[in-house]
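Removed from the display is one protein chain of the complex; every other protein chain stays in position.
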Amino acid sequence: MMFKLAALLTRPATKYVFILLALLFPLFAANEYQVYVMSLAFVWAIAVYGLNIITGYCGQLNLAHGGFFAIGAYTLGLLTSDYGWSFWPAFVAALLMTAVLGFITGVISLRLKEHYFAIFTLCVGFIIYMLLDKWEELTHGAIGVRDIAAPYGFGVVDFTDSVPFYYLVLAFLIFSIWFISRLSKSLLGRTFIAIRNGDELAQSLGINLMRNKVLAFVLSTTYAGLAGALYAGMVRFIGPEDANILHTFNLITYLLVGGIGTLFGPLVGTLSIVWLTQSLQFLETYKMILFGPLLVLLVIFFPNGLVGSLLLWMRRKAESMGVAKAPKASRVETSNSATGKEAENNA
Amino acid sequence: MLKVENLTKMFGGLAAVNDVSVHFEANKINAIIGPNGAGKSTFFNLIAGMHKPTSGRIILDGEDITPLRCDYIAQRGIGRTFQTTNLFETATVLDNLIVGHRLRTQSGLWDVLINSKRLQAEEKECRVKAREALDFVGLSHVENRLIADITQEERKRVAFALALATQPKLLLLDEPAAGVNPEETVGLADLMHKMVANGLTVCLIEHKMDMIMGMADKIMVLDHGEKIAEGTPQEIRENPVVIEAYLGSDEDAAA
Partner (left out) sequence: MNLFFQQIINGMTLGSIYGLVALGLTLVYGILHIPNFAHGALYMVGAFMTYFLMVDIGAHYWVAMAGSAIIVAIVAVLSERLVFHPLRNSPPIHDKIAAIGILLFLEALVQMIWGADFRRISSPYTGILNFDGLIIPEQRLLIIVGAFVLVAALQLFLRKTMTGATIIAMAQNRDGAFLVGIDANRVAMMTFAISGILAAFAATLYAPINLVYPAMGHVVIMKAFVIIILGGMGSIPGAIVGGMIIGFAEAFGGFYISTSYKDIIAFGLLVVILSIRPQGLFTKGAH
């Protein structure tokens, strides 16, 4: 029974059902606020998808992700409010800005391995926060950026309304997932995963480490920039707190809950946590009291997350039932249960 | 096919590999033995380009590959396996192997975005190569199993297959038989013979002396980073320097 339900969930056609549900969501949402929350969750999900590229597939824990999200938001915000740009050119500029800054950061930081990379990116995230907070001439400092333009609807739709904006974000989300699904199946995605399995092994397979890592990093920061720009266009007011390191930790939690290195993990993780905290409003201030132990318990007992565990269970179940029919396009759904440290110790 | 000339690697003030010259012939099984810390793994890392030598040259089929980065060296046809190989535990055996042929393909980000003909063709090709390699190591039947669910010996064979999928001319095997039982060791030795029969050159580091003595065409003995002997198993067994420095004194040799 459980298996049949799970099998139904993982059928390729099921995604169209979910897309349909997402399209209909504003119709049966109780109020506009719920539509707003859903849009916000989608924005976060896009950012988590970006994190999944570098951390999930490529195995490099990037703690500056929230910082790049903020750079995307600020680029759009400042260009539209201070420099009079209209939304879409500023939007493209935000993507370019995060890609270029991601490239520069990546070239410097990705020469560092494991812990060093994580610590370095932690510092990069903090530098971004500090600059947004202190560089008042450019960023208005702690006051933040107001009067950010909403997406221009070319006279057809008005994106200041929450429902049209919801569809805009949904479209970007679907595009984001579509691209990652293609990436994760492709040789390029497999290359990223080979790097996660170990630098040395990847090099022995003739993989150019630096080029692939930097590419993964730039893709991930661009995703963060995309999410940040949408966020700025949605809330229309941003401040340095949007670059707070806690946002990066939030994103990591979403990723881990859903399943690191899986295609639908980021979406499932983000939606479930966002709606869970919404329904537990009284917890909002102290949600980290739950998130903290949740993170710890997840990595100890449930490292594959919701989606990863489901897929693993399905595979095993299918095999034990003797219906080991390989799915046609065998996407590499992976999760970090490899015995990484043992190898490190043996070396 | 592989000529090493006066290879030296210093770490700090210590010579991990000291002035080693050796010639590995094509289509042979070459073994490197020596006590722990003799510089065997460093020697492999130098050939594979993971470390750059302090001095000396490495020549593969007449081409000086010493200055090349390790991914280029892999492309030139040097494959390798490690003592432990991290694989994607929750992906299938076949999925793990497809990336092995990546170095012979070209497609990049743009191909992914437009799902180009080239990408499709290359992915098909990688899949074919992965299956061939899997077939070669005799594991076709576990193609769809998860890595987490296969045996230790099967993992070893998957690691071999991954290296084979890169289509190497020379295969460096770091302690291939470590952690497998005697029966399985025989199976792995047969596999190495099969590789040589198919035109590969094999070079391995191994502690299991009976295995080495039975199968190697040529053995090089390293001790404290220096080559102290080189020859057929028969010559090595009778070499007084080897007996003195290695076989006689170190209990690792018996293990």
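Brief remarks follow.
Each chain gets a letter, A and B, in the order it is written, and its residues are counted from 1.
The rule we apply is simple: a contact is a pair of C-beta atoms (placed from the backbone, for glycine too) under 8 Å apart; a residue touches a chain by one contact, two chains touch by 3 or more.
Here the structure is a predicted model, which is why all the values come from computation and not from measurement.
Summary of contacts with the chain left out: across A:Arg11, A:Arg111 or A:Arg211, the touching residue is A:Arg111. Across A:Thr55, A:Thr98 or A:Thr221, the residue that sits in touch with the chain not pictured is A:Thr55.
Within the complete assembly, A:Ile119 is the residue of A:Ile119, A:Val157, A:Ile174 or A:Met314 that touches the hidden chain. Within subunit A, the residues in touch with the undisplayed chain are 55, 59, 61, 108-109, 111-116, 118-120, 122-124, 126-127, 130-131, 134, 245-246, 249, 252, 256, 285-289, 291-296, 299-300, 303, 336-342, 344-345.
The definition used in the following text is that only the chains that are shown with their structure count from here on.
Put simply, the C-alpha centre of subunit A and that of subunit B have 38 angstrom between them.
On the subunit A side of its complex with subunit B, the touching residues are 179, 182-183, 186-191, 193-194, 197-198, 200-201, 203-209, 215, 219, 304, 308, 311-312, 315-316, 319, 324, 326, 330, 332-335, 337-340, 342-343, 346-347.
Across the interface of their complex, subunit A is touched by residues 48-50, 69-72, 74-75, 79-80, 82-92, 94-95, 98-100, 102-103, 105, 107-109, 111-113, 115, 119, 122-123, 126, 143-146, 148-149, 162-163, 166 of subunit B.
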